Structure formats: structure tokens, C-alpha cells
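Missing here: one protein chain of the complex. Every other protein chain is in place.
So, subunit A:
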Amino acid sequence: MNITFILNFRSSPAPGKSGLVVQYPFPVEYYSPRRVTLYNLDKQQLAAVELPGDIFNVPVRGDIIHEVVRWQRAKARQGTHKTKGRSEVSGGGRKPWPQKGTGRARQGSNRAPQWRGGGIVHGPVPRSYAYALPKKVRRLGLKCALSAKANEGRLLLLDSLHPTSPKTKAIAAKLSHLLQEHPRLNALLVDSAKDGDDGGVMLRRAARNLPGVEILPSIGANVYSIVRKDVLVMTKPALDKLVERLRAPINRLGAAGLAYRAKLEARRQQAAVERRQQWLQQQQQQQQVASDAGGSS
């Protein structure tokens, strides 16, 4: 048992108590590691791998997943919508008829909102829909999505997604064999990097035209893509990178802060080296003194 998931256990609510955790028809031992088979692209079993429990076995909070998906979709909005108000509609500078004497209602501009062809009141304006969701919520959402896929048995772990040739036909055959139990062949393929060895350029070239298949590098793994697709197919290097990223502390300091911390660390090490040198010098001096005394006597 390592410290990280003890802390996680204490901070999450008891599963099921709040009514927000997805209840499974089978018992789940939360935060314990889970075994999963490692396959190759031809669906041969290679080994058994343990998925860390603090990432792949957390209580699945449906509302957190909703929050993260809502945030993702909101910040993806273009927000380029606009209507013209009465000041922007062309014309409408002249008073249509005198204030008094005509018997008609008083009017100041023929582009006022009550007029046909007039401006729109409080219409849409170009804006950004992005907002800053707390980083801890984003992280928990990713863990919930991964745990959900693992609980449903829709997480497939491969050693590599690298195809032998960049032909779409070949990779389509391989994928349909891998996903033969799933009715829609809907999959998210996650490799370690866009130019990695376990997928990379060749995988993208081969599989990008397949409908229902999305390819992402490990850094691009996000809750919306994971939940949207039926199956999550991940390579082992991608899994390792993802686990490392999710276990690293959330960076609050920025580049300048990290540089300052690095400077402090360097200075501390320098001080340690100097102390060691001083101690060695002292030892040498003592030895010299001892040998002189021995020599003279």
C-alpha cells in the first residue's frame, strides 16, 4: 500500500453514500490494483499487467465526469455569433416624423427595436465560453473516466499499436479483430506520442480515415474522448506516461517558480558538496598531524 492512494481514499466520499458514484452490479474493491491482460496487435496474450488502483479503480463520480465534459465542450466553443443593435444597423439617424402634430406615436429612429428592420435588443455578442475548472476536478475526472472503462471491461491494453504498413485496409482488419465483440467498432487509440515508436506517424496515417476511430497521444487523453468512444485501446508506454502525469503534483508555480525551486536545489547540493570537501580536508589534516606525531616520536 503506498501513501498516495491512502490520501486519495481519505479525500473521496465513501462510495455510494452521496448517490453520485456509479453503482456496479458486481462488488468493486476500490483503490486496489486490477489485473489486465496485455495483448499485441494480433490479439495474442503476452502478459498480465497490474493497473494502479489510485487511477484505474477510483469511485466513478458521474457528476465529476459531467463537469469536466461540460468544461471541455464549453471551451471548445467558437463563440462567433453577433447581431446588430440599433446603433449598428445601417440608417436610423433621422427622426421619422415630427414629435407632435401627426397623430402618430412618437418615434426617434426607424431602426429602433420596435421597427421592422430595426436593431436587436441584447442579441448575441462574440465571446469566449471558456472558464477555469479547478485542476483537481480535471484530474479526478480523468481518473473516473479511466476507472469507468476498466470497470466496464472496455479497456484494452496493447504493447504497441504500430502497424506494419501504413495501409488503412490492414489496420482496419486488425482493429475489427481486436474489437470483434463490440457492435460499433468505436474506439479511442492512445499511443505515447505523435512521433512515438508504439504508433506514431504510421498509425495515424493508416487509421485516420477509419470512421469511429480516434487517435490521441498520451498527453491528449481527455475525459470527453474516453467516454465518447466505446473502447479505450491504450499502449503500455502510453499507460506509463499517463500514470506518471497523473501522479505528479499539480504545477502551481509556473516556469519562473520551477526555475526558482531548481536554483534552490542546486544551491543546496552545492552546499552539501562544499561541506563534504571541508570534512575531507579536515580528515586529511588530522591524518597529517597523526603521521607527523608518529614520525617525530
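Points worth noting:
Everything that follows uses one rule, which is that a contact is a pair of C-beta atoms (placed from the backbone, for glycine too) under 8 Å apart; a residue touches a chain by one contact, two chains touch by 3 or more; residues count from 1.
To be clear about the criterion, contacts and distances are computed from a predicted model.
Looking at the choices "Large ribosomal subunit protein uL15/eL18 domain-containing protein", "Beta-hexosaminidase", "Exosome complex component RRP41" or "Ubiquitin-related modifier 1", the name in the UniProt record of the chain not drawn here is "Large ribosomal subunit protein uL15/eL18 domain-containing protein". Contact with the chain not shown here comes from a single listed residue; of A:Ile65, A:Leu175, A:Val213 or A:Leu242, that residue is A:Ile65.
Panel shows subunit A; residues 19-20, 22-27, 34-37, 43, 45, 48, 60, 62-63, 65-67, 69-70, 145, 148-149, 151-154, 156, 181-183, 224, 227-228, 252-257, 259-261, 263-264, 267-268, 271, 275 of it touch the chain omitted from the view.
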